[in-house]
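Shown here: the complex without one of its protein chains, the others still in place.
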């Protein structure tokens, strides 16, 4: 099996401003996720953050990325449009994209899906969440049971303004009364996109083994395939067909 | 607008055997639903039950049915296979089918969808259910708000072994911790199928106005369209195309 | 039945520059389509073109449009971004959008779908096209037979870089050897989008009755429904539920 090259991108602001978040993720959410993923020897993992030059998403990095994770929240507006467009084209050309939690409002997610993906209900009281598996045969849920339970999480509730997912793999239940489409798969261009809901910065969600299991599974699901080599543009007719008559 | 011809089919056993059910639905679930639907002057509503001759689903009845409701539970096995097949062909030829609650285990639903549709989690303690709208632009949710709340219902929980719905319009939240795909739309052949979860016989669900609103909306959604007149079988090639070369 | 308010938007450049196009559509493609649609008394039809002030898509016009047709080709780049965004939000809030032929490359289509929708194969030799019905029960094909035949059309061929349609209703066959997903339905936000392939400006496609039949059907399909009144943003928990324990 070939190595899959993973880049974990993080806004990396909450961790520097909020002591609580810092305590949970001392080196940032990106380093926590990267560290766990590196335990899989088939994954080669690097990280990038908003404040890096070009947000750390240079051509060199993107050309060597099979699957890109995206965590953002308070600074969606600071991501440069040209870089968003560059990432969008990479996804349409086969790079996998895994959008985490508040990344639902990121430009890259909205531009790839076309709807107001920031629109949903929310409540950050910290309440129990259960992510129920609705497609138990899907690669992304491998190794799980009926559901993943998180003791304290931010709530996201429907209506979530997304296109109907190509495959819906998780639905969340929240203690306060809401539900949410929490694991959503999309194909766009030749790339695959997975949205995974949990991961509020004030809770230790990315330290929970089942969550890491899903992220690892999602890397394998979203990794590019060889695919078909198709062409676009002006095309000659099938002359042999025409001449044969 | 033309009249839509509706047949409400019910197993009609619980109502005759359980005094509690009898109290809620003295004339049967079918008569309760039919009575409410008749308030819409565009609907012409009849009923049929398991113990009628041919289960009340004669050719004459089916030929004059645009949309068929199906409620069944304890006697799925008593429905004759030939009648199931006749109904299946009617659906594939354009008749709408609205499957209610425990009807998920009915032969007609399983045979049209092909999976073990009886497989799900359940608990009949009577607990709060909230049916959240996930597709607010859909005809079936017209007139609703964010959700429908039912004070006491039987719980159905995921994993529910159905093909992924063509359109998912409701997701239920249950007090005891589960979620469920509660409003599922399918196109099969030229017919439309809607599965709507609530409606356990020991609760007055079908007396709740929002539930009736959904059933009425579903009739309009599932009613046959004129459609295209397509053919099957051995077909001649496009001779003009061949000769023109 | 209430009147449906339709606006037919056209770039209206080819008709002014190319005598052949002028001959086929002396008052423009928009007026040809509008004229045919007005034969249906339930439709109230207006037109708008690129060179109108604000492209004719003022708030007043959009607030009174249930379904918007879009034909564009050589001047996609001249459509103002703010107006594209305004139209996009209207669609996400329920307005129907019917994108015609070369409109696949229009900003409004790309921004609503998120992929490089301009990418496809093409050849403007003028060749036979057959649009085969693949979903004969769909409202959009009502009144048709097995297929629509166009004697001369521009060819569009796969791969067409669109998200997989929510419903695929037509597939085209071309004399020169290609196929194309020619009738594509999408739900985005609470709005519906229909892409319909035929309609090259140098052929009299919009004078063919079956094509007009499809456009009229599409208006009925894309017209807004009442839908559910959902909310977004911070939400209180279900206190009654919490207190009941």
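Going by the order they are written in, the chains are A, B and C; count residues from 1 in each one.
What we mean here is this: a contact is a pair of C-beta atoms (placed from the backbone, for glycine too) under 8 Å apart; a residue touches a chain by one contact, two chains touch by 3 or more.
Remember, it's a predicted structure, so these values are computed and weren't measured experimentally.
Student: Of C:9, C:173 or C:221, which one is in contact with the hidden chain?
Tutor: The missing chain is touched by C:173.
Student: In the whole complex, not just what's shown, which of B:189, B:204 or B:224 touches the removed chain?
Tutor: Only one listed residue reaches the unshown chain, and that is B:189.
Student: Out of B:15, B:66 or B:127, which touches the unshown chain?
Tutor: With B:15, B:66 or B:127 as choices, the missing chain is touched by B:127.
Student: If I consider the whole complex, including the chain that's not displayed, which of B:3, B:18, B:80 or B:116 touches that chain?
Tutor: B:116
Student: Who touches the missing chain here, B:40, B:54, B:161 or B:210?
Tutor: Result: among the candidates, B:161 touches the missing chain.
Student: Touching the missing chain, which residues of chain A?
Tutor: Contacting residues on chain A, toward the hidden partner: 1, 94, 128, 130, 133, 135-139, 141-146, 166-167, 175, 187, 189-192, 224-231, 238, 241.
Student: Of the residues in chain C, which ones touch the absent chain?
Tutor: Contact residues on chain C toward the absent chain are 130, 132-136, 146, 157-160, 164, 167-168, 171-174, 177-179, 181, 242-245.
Student: Tell me, which residues in chain B touch the chain that this view leaves out?
Tutor: Against the missing chain, chain B presents residues 88-89, 92, 111-116, 119-123, 125, 127, 155, 157, 159, 161, 163-164, 166, 175-178, 186-189, 230-238, 241-242.
The rule is simple: only the chains that are shown with their structure count from here on.
Student: Between copies chain A and chain B, are the contact residues mostly the same numbers or mostly different, with half as the line?
Tutor: Since more than half of the residue numbers are used by both chains, the interface counts as same.
Student: If we define chain centres by averaging CA atoms, which chain lands farthest from chain B? Would you check?
Tutor: Farthest chain from chain B, going by C-alpha centroids: A.
Student: Taking each residue of chain B in turn, which ones touch at least two of the other chains?
Tutor: Residue numbers touching two or more other chains: 130, 133, 135-136, 146, 167.
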